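Just one protein chain is left out here, and the rest sit where they should.
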Amino acid sequence: MRSPLPDYLSEVLQACSDEDGGELAAYIPELADADPDRLALALSTPSGTRYAVGDADVRFTIQSISKPFAYALALVDHGLDAVLERVGVEPSGDAFNEISLDPATGRPLNPMINAGAITVHSMLDADRVQAGFAAFAGRDLEVDEEVHASELESADRNHAIAYMLRNHGIIEAKPTEVVDGYTRQCSLLVDVGDLAVMAATLANAGVHPETGERVVPRWVARQVLSVMTTCGMYDAAGDWFTLVGIPAKSGVSGGVIGALPGKGGFAAFSPRLDEHGNSTRGVRIFERLSRDMGMHLMEVPPAARPLTHGHAAEDGDGDGDLDSTYELQGAVDFVGMERLLVELEREEEGAREIVLDLTRVHEVRDVGRRMLLEAARRLALDGHGVTFVDPEDMLEVGDAGSIDVGDGPAATVVRER
Amino acid sequence: MRSPLPDYLSEVLQACSDEDGGELAAYIPELADADPDRLALALSTPSGTRYAVGDADVRFTIQSISKPFAYALALVDHGLDAVLERVGVEPSGDAFNEISLDPATGRPLNPMINAGAITVHSMLDADRVQAGFAAFAGRDLEVDEEVHASELESADRNHAIAYMLRNHGIIEAKPTEVVDGYTRQCSLLVDVGDLAVMAATLANAGVHPETGERVVPRWVARQVLSVMTTCGMYDAAGDWFTLVGIPAKSGVSGGVIGALPGKGGFAAFSPRLDEHGNSTRGVRIFERLSRDMGMHLMEVPPAARPLTHGHAAEDGDGDGDLDSTYELQGAVDFVGMERLLVELEREEEGAREIVLDLTRVHEVRDVGRRMLLEAARRLALDGHGVTFVDPEDMLEVGDAGSIDVGDGPAATVVRER
Amino acid sequence: MRSPLPDYLSEVLQACSDEDGGELAAYIPELADADPDRLALALSTPSGTRYAVGDADVRFTIQSISKPFAYALALVDHGLDAVLERVGVEPSGDAFNEISLDPATGRPLNPMINAGAITVHSMLDADRVQAGFAAFAGRDLEVDEEVHASELESADRNHAIAYMLRNHGIIEAKPTEVVDGYTRQCSLLVDVGDLAVMAATLANAGVHPETGERVVPRWVARQVLSVMTTCGMYDAAGDWFTLVGIPAKSGVSGGVIGALPGKGGFAAFSPRLDEHGNSTRGVRIFERLSRDMGMHLMEVPPAARPLTHGHAAEDGDGDGDLDSTYELQGAVDFVGMERLLVELEREEEGAREIVLDLTRVHEVRDVGRRMLLEAARRLALDGHGVTFVDPEDMLEVGDAGSIDVGDGPAATVVRER
Partner (left out) sequence: MRSPLPDYLSEVLQACSDEDGGELAAYIPELADADPDRLALALSTPSGTRYAVGDADVRFTIQSISKPFAYALALVDHGLDAVLERVGVEPSGDAFNEISLDPATGRPLNPMINAGAITVHSMLDADRVQAGFAAFAGRDLEVDEEVHASELESADRNHAIAYMLRNHGIIEAKPTEVVDGYTRQCSLLVDVGDLAVMAATLANAGVHPETGERVVPRWVARQVLSVMTTCGMYDAAGDWFTLVGIPAKSGVSGGVIGALPGKGGFAAFSPRLDEHGNSTRGVRIFERLSRDMGMHLMEVPPAARPLTHGHAAEDGDGDGDLDSTYELQGAVDFVGMERLLVELEREEEGAREIVLDLTRVHEVRDVGRRMLLEAARRLALDGHGVTFVDPEDMLEVGDAGSIDVGDGPAATVVRER
């Protein structure tokens, strides 16, 4: 069978190709001369598959999409506190090239505006940038030297920002060198597939979905995605988040990435930009993807089946007493467990055996496991015998047998009933 | 069994009670004279259960926590476009009482700052506010007339804002009347349980978890939660979202609500405020809740089991041919289906029967269903017979039998195998 | 003889009447419906003569031109410090209707922007405004009740400003009442002759040139003229001062006043306004007046004749010794005296008689008198006899005879030689 996913992605491209609003970035010839009709879309999934359609083999400079990844590297190298000392996490409501420094401290408001990104870059050396971006992309990225040279020539505003940052003691290095390095970072060449897999690495809690390498720790991925949520789309961040609802970042060469925690990374590419500096078709594409796939983070999914698939009072172990058996299904998470606890509250004190059957459970979240074991502890203290039926060791107890659930009697784990 | 949830919530309160930083709001006597040690916490779950601990019976004025709910009502009454014409959705990076109007249009940047909230209020009449808040809370809310009177006396800044709004043509009504009404809205009396259930209504896509009433449409809940994400915590919105990761709103009387899509609503209450105007203990409590329960929206959950629980090639129907049977489990969603599609790509063309067994599936998302049916269509076009085993009608086809999957041969649905 | 001054003023009007740029103020019908071709010019001199040409009998509302006069009244009533506590004297670089409050204190930057003028008005009661403006104009001024009513209806921004001022504790009175009163102040009806004589009162150190009444003390006139210099023409203050060089104030109904210390007050009237809110023809008229009359305050006049008209060594008193006689002319001021002192330095010690002849002197400034007497004191200490010839008692010693010049021998004053 041929997977429908590439066809779907192509259809999305097709549907958005009539959008011809926006203008090419004009401040350097390399961007001004880009083919305005280029259009590409890619998806990288947690399972390590990469889908890419349209002009997927066209490389372009990464530009501001480098910001979240450099931020991630700085967090890894210096820790959260040291980075927060220099760059905040508050949305500025300003355009990307506004200076936007905290009036009291001179600290850039966030790492997604130029001032913050330049500060972040100053915390990394060139080798670290090269190696770090290679780890995110899964391959070495080259610098487009012509773009780098052109950008440097028109980098007056970034130079102004860098000098102002050193004036406030936010960066220590030579401003011209920091801007040079930052401009190199922005001139790394990528295609949509690269960007999708880089976004997917963040969405995958820091683990590269294809190489399996842990590129950044889990907390770093969470921090970066959080900042992308509130600050990723310049002064259209709120508009984007209400409409699309996916943590994202855009760049002046026409790229847009979106990273959905646990679900994968998307990247679109189309060079014409709207008044906020975001790719016009890129925005349309993400609106469509979000709507089609119900991926808006604030979209409440239809309620899942309850955790309790069935409850029976039967003499399961043939000891003449009725056991109380709860057949669980789906995910043992907070929501499911809360509902189960309401049911278990109806269990009066007594010696009745309580059986919790996890055969149909396919996922146990950490909070769900703790709630389940606490329920077992309380049931045991009430006098009940408690048995987990857990054929696939979802509880991760290792060997079946007795399981300590706290200060009362132990529960029992069996592999089958 | 006694549920451990109230005990857990009490423990959280206890753990945060040593936090005694912050100051009472001092601008009116009613707030300045509040008992600074009040502390309460409540949770309202999608299943309709309400947990409340601490000073849960203390009523206080809702203040700015009224903003998202009034915004929701205005969206219902006027539609998204009409509301956006008057109030934006962009974070301002400003404190709550900054005027923060768009310099070009005079439009308030978002509905969570006073200028936006006053504009939103001007789009509602008094009866609508009363009825709408009653629907959210599940009971009629009274106005604290003393607080209302005191607030009005010190409402110079809000009057200034309202006059400036009328100056820009954003509101038409008499500014003094709008401020009077807005102040009444802020003086509605609630307890933490009320707030938790109100938040839960948003988290529950607009349906009150206790009354079952649809208070606002699904899209309105999504819009409100989105704006809470980027703008809910004043000029600490970014800080909050990185640390806590839950859409939220705070008020000057010490309340904080958090709404987790699909998971429920939390509310904390403690009157001492930090420099951003957020309850100091409230912030601590939510940090703890988020960490304990893994509820940070950017926290990637550990990967669930794959959708395919097992795959067997066997002669399931005894016709002498090997069938290809995919035993699915958990949630048929985008992530799971993408992985299944990768497996199905390996199915070469031919007449082999493909069996998709949904017996262990406990949730089918809309996007998953579409992907599953599209796979069936493509398999059928490849020459395969396709059979769904769906004992609980997760596919919602009604009667078992033939199911049309598009332009090719139909698939078959059976209840058991 | 017919004075050429009215003809000159008419010629200026004529020369500027081809300027038809600018737009009528449109925010109230009374201003929007004004005859855009109205044109008038008046001059009031320190000697009490008033010249007025063009539409000199047309009355219009005084609007912002009331600001310096109300400021003067508040200075008189409350003293400099009390007024400075509430309103600064710094140019804002902002348009007239910007709020422009000091971010730290909420104090309006200066009394020529609305926030400052509203604050100033709040320090005066209605009777004081009525009486004070009558004293400046030399007649009672009526309020245009229709304009007052219309202005009030569109006074949202001023209401916003007034509430914000009370919010910062800058004003205490009810904002709506202050705005009502301020709007009445702005609705006083004047003609160009009134305005010229009001300006002349400031230029005349506070004394009304026609009634001879001291309306405000000398220091108040100086303070008001100083603030008009740096803040009088809104965000075109610098442009105006470089081009015209006369302390000035304009109003939205088309009036402009200019006050030249010691030289008189001018007023122009023409309703079309430029983008700064200043009368386009009014600006043209003042540019012409300033150029024609060399009235730019930074225009250095051609050097006057030296104070010493002649110096002779002769035996003036027939005692057989040569006297050293200095025949002075013009103004005994700092510049003149400094030059005389250089000459007197050449007088070696000795008993020679020094005669200082003031017959041709027509003005003795205070600083010049002090310098002259100090010179006499030093000459006397050097052993010289010193005689002033002062037929018209320019030294204001009363009777001729001996005059004490300090710690040494006295000098002699004679009325003729």
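In this document, chain identifiers A, B and C correspond to the written order of the chains, with residue numbering beginning at 1 in each.
In this text, a contact is a pair of C-beta atoms (placed from the backbone, for glycine too) under 8 Å apart; a residue touches a chain by one contact, two chains touch by 3 or more.
Values in this document were obtained by computation on a predicted structure and should not be read as measured data.
Contacts of the undisplayed chain with visible chains (whole complex): A, C. Interface note: of C:Ala56, C:Ala74, C:Ala221 or C:Leu356, the residue touching the hidden chain in the full complex is C:Ala221. For the chain missing from the display, the contacting residue among A:Ala160, A:Leu189 or A:Val414 is A:Ala160, taking the whole complex into account.
In the full complex, chain A touches the hidden chain at residues 156-157, 159-164, 166-167, 175-176.
Seen across the whole complex, the unshown chain contacts chain C at 1-5, 45-47, 49, 88-94, 109-110, 203-205, 218, 221-223, 225-227, 229-231, 235-239, 241-242, 245, 247, 261-264, 292-305, 309, 329-331, 334-335, 338-339, 341-342, 344-345, 347, 360, 362-363, 365-367, 371, 374-375, 378-379, 382.
In this section, only the chains that are shown with their structure count from here on.
Over half of the residue numbers at the chain B-chain C interface are used by both copies of the sequence. If you average the Cα atoms of chain A and of chain B, the two centres end up 19 Å apart.
Between the CA-based centres of chain A and chain C the separation comes to 68 Å, rounded to the whole angstrom. Within chain A, no positions touching two or more other chains are listed.
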